[in-house]
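Complex shown without one protein chain; remaining protein chains in place.
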Amino acid sequence: MVSIEYRLEALENRLRAVEDQMEVYQLIAAYGPAVDSLSGAAAAALWQPEGSYQAGEFAFSGKAAIEALVDMEPHRSYVADGCAHVLSLPHLTITGDTAVARNYSRIYRHDGTYWRIERASANRWELARGPDGWQVVRRTNRLLNGEEAARALLKP
Amino acid sequence: MVSIEYRLEALENRLRAVEDQMEVYQLIAAYGPAVDSLSGAAAAALWQPEGSYQAGEFAFSGKAAIEALVDMEPHRSYVADGCAHVLSLPHLTITGDTAVARNYSRIYRHDGTYWRIERASANRWELARGPDGWQVVRRTNRLLNGEEAARALLKP
Partner (left out) sequence: MVSIEYRLEALENRLRAVEDQMEVYQLIAAYGPAVDSLSGAAAAALWQPEGSYQAGEFAFSGKAAIEALVDMEPHRSYVADGCAHVLSLPHLTITGDTAVARNYSRIYRHDGTYWRIERASANRWELARGPDGWQVVRRTNRLLNGEEAARALLKP
């Protein structure tokens, strides 16, 4: 019976690790559709109550500030023109109840005929598992414009 | 023995949920390579026999119509110039044998020197699991050009 117990526990632990990875994918995949459909509450729900979002020199702390982002400029203009906030497949490092994800975001903005790349950024997401599942503790976003600060977010 | 039975069942159910998520990822990741390599039958195989694909004002119903897409304009011209149909990591809502996926598609088209974004769209995929695994029941695609119809597809 020891052997069955051991194998069940191993399966449970390994499956938990895979589920964690999938839940973080789901979290990150939910961001773009939330902000591009002006669903501020759905975007804010991805963050912990005291979570923060630092985008270049702008910092937003707490769910109310993050929810309000979709009603601010330049976001409103992006949406009026037509835009897509696309997050790439993230690389994850999960350690117990915390995780770090690194990936890219791009904002595609309609220019009347085609779409242009309005922003291309490096992203580092610090995440934690709490009573409401995996949520963002801090997201940091820096434009990939040649500055070291963006590259630093991507470093392994 | 009840405890072992309970744990086995729980593992089987949780693993099935993860496998479902991965199978839908595989389905969506197969679309671009199929159409960009002019493999119409491989694209059509992703749909149910009576499945449909609505792209803006154009609607294609049934496998034969979807298979024929790769031989139509403007697709043929995109491929002749060089193109990539790239689907983003989807957000999934799986409920038993049906699922909804929301994500972005972009068509990158070679313009002689660089690539331009020919289309950037919101996508909503209605999927179902049948005898041939997960397949598309209906895919809806709307250009992100500022119209509400595209935003509606992305809403949580």
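We just call them A and B in the order they show up, numbering each chain from 1.
We adopt the following convention: a residue touches a chain if its C-beta (ideal position, glycine included) is under 8 Å from a C-beta of that chain, and two chains touch if they have at least 3 such contacts.
Predicted model only: the values in this text are computed from it and were never measured.
The omitted chain makes contact with chain B at the following residues, 4, 8, 11-12, 15, 18-19, 22, 25-26, 28-30, 32-34, 36-39, 42, 79-84, 86-89, 108, 110, 114-117. One chain is missing from the display, and on chain A it is touched by residues 4, 7-8, 11, 14-15, 18, 21, 88-92, 102-104, 106, 116-120, 122, 143-147, 150-152, 154-156.
Going forward, only the chains that are shown with their structure count from here on.
Rotation angle relating chain A to chain B: 120°, from a CA superposition, given to the nearest 5.
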